[in-house]
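For this depiction, one protein chain was excluded, whereas all remaining protein chains were kept in their positions.
So, chain A:
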Amino acid sequence: MATFGSLVVLRLLLAFSPIPNYLYDNQQLTSPLTSYTRLKEGVFLLQNGFDPYAGQLFRHSPIQLALFSTVMPPNKYVLHAFWTLLDAATAWNLANIWKKRSGTTDWRRETIIQASYLLNPYLLFTSLALSTSTLDNALCVYAISLAASGKRAPALFALALLTQSSLYSVLLLPPIVLLLCTGPASRLKTPIAPSIRISDVGRTVFTFVTYMLVLMGISTLVAGNLGWMKETWGATLTVPDLTPNVGLWWYFFTEMFDHFRSFFLMVFTALVTIAMIPLTIKFQHDPLYATYLLVGNISLFKSYPTMADPGLFLSMISIFPELWPYLRHPLPTVMWHMYAATLLPLFNNLWLGHGTGNSNFFYAATLVFGVANGAAFLDSTWAGLIAPYGKPKQGYTLLQI
């Protein structure tokens, strides 16, 4: 508890230092969908009577617009305090997930989990940059935590709220539905298909859809018309804004011909969405693990990632200590991440600060980052698959899972 408190205080101290001033517009920590400056702009426009969605600048969801123009003014200091609070809540919720999964409490383990979230540099710097991806992470972990605790309606509401700002999170619905129907306990070592009542599933999905419709209605009320959908969700799906970020999409879309644009949009969207069904089916015995893997997949392939998305995935591995022995290449993954984390800001500065490099440098660094995330994702998937088989016995080889 003391460690947790001191980490939060450390986060708060960093937030009020001059460091964040250099980070607000950093394109690795923020994206056009999550940038703090764009949020301020949108709130200003709304408060002065203009339609924030008319200018294709503001791409936050209307719910965030509503929140930050009324309850929470987009003042730096207030937001820094709020963001620290969100981080603390997310860390606590992560520990809570583990508690529900293992059924016990162990303050040492919980401290490790909280520290893995609060000390993760990807997450730390994104939070200092006041990027709303911290808000998304908080909602994601909160939704999973509520689902792990069995609270159906709040979990689905949190997921619906998350989908408003991060469209790809709707892919987390199937595993969360299964999680709500079966429970968070670790069943990786005993992969037996759970018995699920269809009525349960139907009820859950119906609840989610209702909450989605309600929130969409509230968003339309805030925005005045339905134009917000094209600017927020439409931006996620059709990638109109090619501001560089740490993802894999932007460089492709800057250099392709318009003729092939829809084809590539289809391919990239397929990359994001195609893992949902297989992961849910394969890990139906442990839907919490499926959720975790899907978070990793989405963060790897989403259209406007920031560093916080893979950061959450990396921090969440602390919830599954039973799988750590089965990871095949944790050290290379860490090395890849360190490599990418060094190169990304370096090449970004070389390209846009110094002017001596070009966008290919930064793109190469994002590719390395993608390899690092892919390595983490694949390793976690492999560990989850191999867990039932235990440690390889001498003389036996595993032919097929």
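Note that in this section a residue touches a chain if its C-beta (ideal position, glycine included) is under 8 Å from a C-beta of that chain, and two chains touch if they have at least 3 such contacts; residues count from 1.
The rule is simple: contacts and distances are computed from a predicted model.
S.K.: Which of "Signal peptidase complex subunit 3", "GPI-anchor transamidase", "Ciliary neurotrophic factor" or "glutathione transferase" is the UniProt protein name of the chain not shown?
M.R.: When "Signal peptidase complex subunit 3", "GPI-anchor transamidase", "Ciliary neurotrophic factor" or "glutathione transferase" are compared with UniProt, the left-out chain turns out to be "GPI-anchor transamidase".
S.K.: Using the touch definition up top, pick the residue from A:Gln47, A:Asn75 or A:Thr342 that touches the left-out chain.
M.R.: If we include the chain that is not displayed, A:Gln47 is the one touching it.
S.K.: Out of A:Leu14, A:Leu67, A:Val371 or A:Leu385, which is the one that touches the chain we can't see?
M.R.: Touching the chain that is not displayed is residue A:Leu67.
S.K.: In the full complex, which residues of chain A touch the absent chain?
M.R.: Within chain A, the residues that touch the unshown chain are 46-51, 62-63, 65-67, 69-71, 151-154, 156-157, 161, 211, 214-215, 218-219, 221-222, 224.
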